[in-house]
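For this depiction, one protein chain was excluded, whereas all remaining protein chains were kept in their positions.
So, subunit A:
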Amino acid sequence: MTAALHRPRDLGAVLDLLAGTDDPMVFGGGTAVQILLKQGVLAATDLVDIAAVPGLADLVATPGGLRAGTMVTLRRMETDPLVHDRAPLLAQVYGRVANPRVRNTASVGGNIAHGDYRLDPPTALLVLDARVELSSAAGVRHVPIREFFTGFQETAVGRGELVTALDVPTQPRGGAAFSKLSSLAANDWPVASAAVLVTAADDVTREIRIGLGALAPTPVYVAVTVAATGSDDDAVDAALAAVEPLIDPLPDVRGGVGHKRRLGRVAVADAVRAAWTDTPRDIPREPREEASDDHRLPFRRLRRRR
């Protein structure tokens, strides 16, 4: 049976539909939902298209960072000067998802609600300690991204709820890097990905925050501290020791457990080494001064950092 398509014009109507239909599915960017429908593996009775709801595609600065409405596209996260300014790691990681056409259409909320363990954006959202806003007819609640991915293809989104926004804190000063490895086509799902942020834990210690993708049934977060005087090898060793018990790959056409475990270690080592090297010797402790709109570059080159 074909699912009925609803195109509500305000959030209240969306929430009523999510509460009042048999088996609703939010239709955001629609890329993943449309593929699942074509494959015949999505059994929804009602599709709730949220594209016409005002305000859901707003991307704004907040006192502590930025707020992205659920319908902000992945490509806007990749290219918007605000994201480059406040959370450059996030812009870099969004720029690595799929291809530009998918990024032009897919939405930040739908991306995480999809809940796939191989997604790129969660790796950066985890190290940046983002917060997910969930709305339902009962009201609004907030879930830390580190508690959002609850199981294989499962998230904290409850029945009747939808993701309405992501709040992302300004990226702390330090170094950051993202590594993504694929075993089939370069555009294919990764077999291992790691986003890493190195920041000051205190005057003599650095914190290495690591977000892993594709290496366990859910995206995984772990942090470890290392003496600021340590070498990049010390940082890599500490990071590998921390991720070792968390890497739990699912064998599939892209590789067996051993292969993925090995590539997971490579992704983590590469990203940690790059982030550690990228970290200034003395990380300024004071909060970053927010650049005013006047000082932002009107145009930034869309060069991808590899």
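By our rule, a residue touches a chain if its C-beta (ideal position, glycine included) is under 8 Å from a C-beta of that chain, and two chains touch if they have at least 3 such contacts; residues count from 1.
Note that in this section contacts and distances are computed from a predicted model.
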Choices "Iron complex transport system permease protein", "Cytochrome c peroxidase", "Diguanylate phosphodiesterase" or "(2Fe-2S)-binding domain-containing protein" - which one is the UniProt name of the chain not shown: "(2Fe-2S)-binding domain-containing protein"
Residues belonging to subunit A that touch the chain removed from view: 2, 4-5, 7, 30-31, 34-35, 38, 49, 51, 75, 98-102, 104-105, 186-187, 301-304
